[in-house]
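To start, I am sharing the structure in question, which I have written as structure tokens.
Yeah, one chain of the complex is gone here, protein chain that is, but the others are all in their spots.
All chains are identified by letter, namely A, B and C, in their written order; residue positions are counted from 1 within each chain.
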Amino acid sequence: MGAAIKRKATPVAAPVDAPPFKKVLIANRGEIALRVILACKEMGVQTVAVYSEADRNALHVRFADEEVCIGPAPSSKSYLNIPQVIAAAEVTGAEAIHPGYGFLSENAHFVEVCQACGITFIGPSPEIIRKMGNKAQAKATMLEAGVPLMPGSDGIIETVEEALIVAEQIGYPVIVKASAGGGGRGMRICNNAEELPDLYNNARSEAKGAFGDDSVYMEKYLLEPRHIEVQIMGDLFGNVVHLGERECSIQRRHQKLIEESPSAVLEPALRQRICDTAVRAAKAVGYYNAGTIEFLLDKRGDFFFMEMNTRVQVEHPVTELVTGIDIVKEQLRIAAGQKLSFRQEDVVQKGHAIECRINAEDPFKFTPCPGRITALHFPGGPGIRVDTAMHQDAVIPPHYDSMVAKLIAYGANRTEAIARMRRALDTLVIEGIKTTAPLHRRIMDHPDFIAGTFSTKWMETFMEELKRDPTGDPR
Amino acid sequence: MGAAIKRKATPVAAPVDAPPFKKVLIANRGEIALRVILACKEMGVQTVAVYSEADRNALHVRFADEEVCIGPAPSSKSYLNIPQVIAAAEVTGAEAIHPGYGFLSENAHFVEVCQACGITFIGPSPEIIRKMGNKAQAKATMLEAGVPLMPGSDGIIETVEEALIVAEQIGYPVIVKASAGGGGRGMRICNNAEELPDLYNNARSEAKGAFGDDSVYMEKYLLEPRHIEVQIMGDLFGNVVHLGERECSIQRRHQKLIEESPSAVLEPALRQRICDTAVRAAKAVGYYNAGTIEFLLDKRGDFFFMEMNTRVQVEHPVTELVTGIDIVKEQLRIAAGQKLSFRQEDVVQKGHAIECRINAEDPFKFTPCPGRITALHFPGGPGIRVDTAMHQDAVIPPHYDSMVAKLIAYGANRTEAIARMRRALDTLVIEGIKTTAPLHRRIMDHPDFIAGTFSTKWMETFMEELKRDPTGDPR
Amino acid sequence: MSTSRKKSAAPKKPTPAPKPAALKAAAPKATPPRATPGGPLGLEEIKALIALVGREPFQEFEFEAGDMRFRIRKDGPAPMIQAAPMMVAAAPAPQPFPTMAAPAVQPTVPADEPGIHYVTSPIVGTFYRASNPTATPYASPGDFVKPGQTLCIVEAMKLMNEIECDVAGEIVKVLVENGTPVEYGERLFAVRIG
Partner (left out) sequence: MSTSRKKSAAPKKPTPAPKPAALKAAAPKATPPRATPGGPLGLEEIKALIALVGREPFQEFEFEAGDMRFRIRKDGPAPMIQAAPMMVAAAPAPQPFPTMAAPAVQPTVPADEPGIHYVTSPIVGTFYRASNPTATPYASPGDFVKPGQTLCIVEAMKLMNEIECDVAGEIVKVLVENGTPVEYGERLFAVRIG
């Protein structure tokens, strides 16, 4: 006979209480504006959309309770125009502003203006944003908190002797880079002290030839580095928890293309160390609201702090799917002064989620492709989440970023998530513009991706592969 | 410092192996045909769509690997036309047929023809289908297995004395019903032996007047009965497990409108009893593949077998969302002779899911409204699943059922699921046809629904409410 | 359905018969009295046409010759076709999904010709031109056929179903390869009625 069905005693999220705010203005556009509106609707919070003249017919405008045109199409005159955004909050009586990501989301001055005007900014304090936005200051803070930083020389290395000493401190392999450099010139990777002197001198003379400047510096050279980031949430009472990691190594020119949670490669002990380190880093700055600590993970399991993002990330849905926690709703609760609705021990990663960013770009050349969507079908069915503000007949304006939709697949394990992403891409229809969907479809079939053996440099290699076999579009 | 993040050791679903079949024909249309195609795609199974002339441009045809037109629009000449379906499987070399729900899904003869033609039917044996399809035989089988049946008289009750005896056996309250009856005439509810004689005689004379026939029978009268059904899965090795219950009490004329899992009212002990009973019932008939045992649950916690559905249900997604098990993929594995990929103890209900069936009907009069969809936007974002075969500019033919989409909301708890369903309905756009979405939106705001205090009779009361306040469309 | 079971080859969306309006327009198109390069008709001729159209029970009239084109639509309950000449390309009836589909493969016949009738398969199955591999085909191009005459066999579920001709005329073309699967409604033979 069937054994007892197990039912989790208390679900993760607390029962919905009174709305944290009466009315929130969303200082953003596109899918993230809509995402915040959805969260507000679920919580009974009234919403105010702001929009530029180019977004008059956008879905975030349509689905908000109120909407205010704040300027012409260029971001600088609308979505980045602080007085206009604040005035819109004032005339509509919005108590709080959610900045989404990009635009004003990490603008400390904007947060100060909000404070001066008595409007709650849904995010951390301007002090935290400043501290983490300044690279030197962020590193100093992290160093103090015992968070590992990428080892490197303190500026220019003048002599072979100095190079040998620094390399010894950093640990091999190291990379010598031209201060004025770029494009690989004046750059040498050294695996041991024996080869360092020659390589150091080569780098200098190459730098001299290429840039007319032979100064070089040194950094640790990471073997197949992976981009691992940890989602953090903290409240105003000093509670900080992590929601596990995301892996975002599939990126091109520092633009993430595919994100997943959990990472395919973290062993439990390493996951634990990275997540604990992230919590320590966040606590060191008294962090509250949602944030992300980004690390580079070496092949050998060493990881190094890169930066902290003091806002909700594009890729937050993968974490929401594996933890069941609604990050945006939690942001609102925290901003309203509520305690975190869950404790660290309530956070359980279950299953696997993958996100593909579908951009309005040529899938293999990445040239933006704004225009009108003449036919549209988003995949549905089990395990598929779509975050988008697009609709058939929508026009993608050329003024903003090119993201059309985030396609997120969830499965009981990574294999099922990949299978679902494949079939989601196979049943995605977007006509009238080019999108990166075919690129994603191809990556989903790639043995490296399936095996999880990729680094932040993988896309470069893959793009070379594509050039050699441009017809290999699997569809 | 952050405590350990928990990660479930083994996800529920087994890693994806070789495809269970090479090629499967889907003998259905609409969202369920697409649902099966998605499952096949995830498993690497080739798909064959069959379609009537009215469905030439349907999405299930578009997304299948092959497609065969099997007849003109009327179902009897296409989707119900067994020789055509079989011939389509033969000419395409499909090894198996998934029947979906409706159409041929519970047609034992069709299963026999499949067997005779060497095609695997993805469902139980014709013997099981026959046994459970015949009401008398199903009841006899259940009685033998110790499954509680709705108590009632063995046919017509001739005298007051007999009525009193039967009522005593059944237990009050009982209902006396005209054999020829309907519409409440010749019907009496009796709460005790004292009032029975008069009411029995009243019923008989009213039946005589109304139908010219005064024969009456007796049944137990259920107080606020709720429709509770249990999802069963069994394999060919005698393993039978349940996937928890669904509540489908919101129904109109036996058409389910809203389904949820888990039920808002089952206490753990009662849930356990019902689910165990369902497993016992399924085992009694040697059940395999997916099936559903439907019960009526009395206010006092007594429950009675209604019927067994020997196919996948329309409302299977709510179970998929709370258990994380892909029922359709499991159907294919079972049909291919694989063992169940999970055990009873792996089945955990987590969170809460609600499904609203969006039909192309007048939301308050229920008159079908076929036509062209001129604008369409399905909600996305966290916790929303949409199962549909619709797209903008699609035409809903008048020949088939009127379901446009299943909107399924998942949340950490029932409150969050309701909140998400509300905002999903608020961000659903379907133009060109009328749909039942506004009705669902109104139900989601109703205190009875929110409190979970409803029975299978609730919609009747609610429809009366609507007549008194037809303008109360909350949108 | 085609020999290859590949999607791309399947004539999933047999192109619907050309819009009747176009057919109607075709007839007058043959008549224009005089065609000069660039502007084929003079005012008087256009006026004559307009007057003629006004008298005839047409709903719509389209005209095209050289770079001149015009269209007349009369009032009526259901002006079905709104597409203006020239606009036809610009404003197709909004049916994105059909057009998104894999390009429909034209049946291997010219186009619907007047006087040509297509015998279609009433069932799904495998098409055979003869009762057995060595027998003569029931019907071949050039044969004159009568209603009720067997043209081929479609095998389904081990049954040989004889497909009978429904018109009298001459077989112009056999549209399906022997031994390949056919679907419901698939064209099997082109018959010139007569």
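Note that a contact is a pair of C-beta atoms (placed from the backbone, for glycine too) under 8 Å apart; a residue touches a chain by one contact, two chains touch by 3 or more.
The model shown is predicted, which means the values in this text are computed figures rather than measured ones.
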| item | value |
| --- | --- |
| Option from A:S75, A:T92, A:T120 or A:Q331 whose C-beta touches the chain left out | A:T92 |
| Which residue of B:E195, B:E345 or B:E431 touches the chain not shown here | B:E431 |
| From A:E112, A:E224, A:D393 or A:D448, residue that would touch the chain that is not displayed | A:D393 |
| Touching residues on chain A - with respect to the absent chain | 53, 56-57, 59, 61-62, 64-72, 78, 83-84, 86-88, 90-93, 113, 117, 372, 391-394 |
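The criterion applied here is as follows: only the chains that are shown with their structure count from here on.
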| item | value |
| --- | --- |
| Euclidean distance of C-alpha centroids - chain B vs chain C, Å | 44 |
| Centre distance in Å when chain A and chain B are each reduced to the mean of their C-alpha atoms | 41 |
| Separation of mean Cα positions, chain C and chain A [Å, integer] | 55 |
| Residues within chain A bordering two or more other chains | 375, 377, 392, 429 |
| Of all residues in chain C, the ones touching two or more other chains | 96-97, 100 |
